[in-house]
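Only one protein chain is missing from this complex, and each of the others stays in its spot.
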Amino acid sequence: MESKKDYPLWEVFIRSNRGIDHKHAGSLRAADAEMALQNARDLYTRRSEGVSIWVVPSNQIIASDPDDKEILFDPSKDKIYRHPTFYSLPDELEHM
Amino acid sequence: MRANQNSKTLSADELKFEELLASGRKIEPRDWMPDDYRKTLIRQIGQHAHSEIIGMQPEGNWITRAPSLKRKAILMSKVQDEAGHGLYLYSAAETLEADRTDMLEKLNNGKMKYSSIFNYPTPCWADMGAIGWLVDGAAICNQVPLCRTSYGPYARAMVRICKEESFHQRQGYEIMLTLCRGSAEQKQMAQDALNRWWWPSIMMFGPRDDKSPNSELSLKWKIKLFSNDELRQKFVDIAVPQANILGLTVPDNDLSWNEETGHYTYGEPDWEEFFEVIQGNGPCNKERVSNRREAHENGQWVRDAAIAYAEKRAKISRPKTTQDPL
Partner (left out) sequence: MNTSPAPSKSDLFKYTLRQADNSMVLCQRLCQWAARGPDLEEDISLTNIGLDLIGQARSLYQYSASLCDQQVNEDDLAFMRDSHEWSNLLLVEQPNGDFADTIARQYLYDAWHLLFLEQLTESNDTTLAAIAAKSIKEVKYHNRHSSMWIKRLGDGTEVSHQRMQDAIAAVWPFTAEMFIPDELDQRMLEFGTGVDLKALKHTWDSQVSSLLVDATLSKPVAGEAIVGGRQGQHAEYLGDLLEEMQSLPRSMPNHQW
């Protein structure tokens, strides 16, 4: 046979529990989205690790360049007021 | 821009890479990395993935013959896990721009290697016990430190694998324990299996440190965190008392406890055999690779069909998005 093609690559994201975000689990190969979802279920949730699965064609993911890190992320480093520990509050105050 | 590898002064890229390594932070896919770092990783992760995939065969052979329903179910899960491990690792290698199809082709035509341990035959049910106990046991010794390896995707794959690996060794040891508590014939089966698998397991850690050409660089780059001999010693120290509990004899006449070092002294494996097996002259090399190639070739028309179907659908409509809440 002429073809030696293989399936395209898909990235898999799993939400392992209600109330938390989908987390990147890894990748797999599949011919299309339906197959990618089924394969993701079989490969990445063999121990019932998931309640929801996303699959995304790997070539559809646009990644930032690590060299741009300074431009993209450093500006927020000095916005320390965005972090809860910035605020000193009385100890009696609970649950905040 | 790539730095000139010959220049004495380190480029900004190299400095940053060294700095990340020194501080114990991970290297991630889009970071700059030396070409040899990338090549070493692709080789190591690829070989590791291939080992998981080829490693399905010696145990897969016994799934249809497991002597109880419980053992059959356990063995099925274990062999399935190994396939999963292979895929996690290919997935990590693909982040280095190594292509899985390509790597599998290199496995099929003998250009890439896999762990020699899987070139030994499994003539007896007790081999399922010995493999789980010793081979998975040795793999765990190797793999636990790799959870801290310097390349992020590899480390994360190893974390996932190690979580799944612990039941593999336990089920193997339980098989051995059951045999050893059974009839005299069963105990002999267990002893024979230990005799078959002990030395190959010892050799799983690779050549001695003074004969291991790639080790030094791997240690420097924190791809490896312990040397072959350190890991081998750790394994022997763990496995010997486990053999004693089973009431089995480790087939090494030089084995003795060294009070001073707090470690076992062990004999020298037959390295000639080791290199023979690596060269492809092990008892099952040809069978293992040809089985893999056959599965791959027999599956080609199926994969072609799935691709053709996907292409037809893509022409008809855009992929359907899920109706369920995300």
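By written order: A and B. Residues from 1 in each chain.
Just so we're on the same page, contacts are C-beta pairs under 8 Å (C-beta built on N, C-alpha and C of every residue); 3 or more make two chains touch, one makes a residue touch a chain.
Predicted, not measured: the structure shown is a model, and the values here were computed from it.
Among A:14, A:28 or A:53, only A:28 touches the chain that is left out of the view. Only one residue from B:73, B:245 or B:314 touches the chain missing from this view: B:73. In the complete complex, the hidden chain is touched by one of B:47, B:195 or B:291, namely B:291. Although one chain is not shown, part of chain A still touches it, namely residues 7, 28-31, 34-35, 38-39, 42-43, 46. Touching residues on chain B toward the chain that is not drawn are 53, 56-57, 60, 63-73, 76-77, 79-80, 83-84, 86-87, 125, 175, 178, 181-183, 185-186, 291-292, 294-295, 298-309, 312.
Here is the rule we use: only the chains that are shown with their structure count from here on.
A separation of 26 Å divides the Cα centre of chain A from that of chain B.
Put simply, chain B touches chain A in their complex at residues 28, 30-32, 77, 80-81, 84, 87-88, 91-92, 94, 100-101, 156-157, 160, 164, 300-301, 303-304, 306-307, 309-310, 313-314, 319-320, 326. Of all residues in chain A, only 1, 3-7, 9, 26-29, 31-33, 35, 43, 46-47, 52, 54, 63-66 touch chain B in the complex they form.
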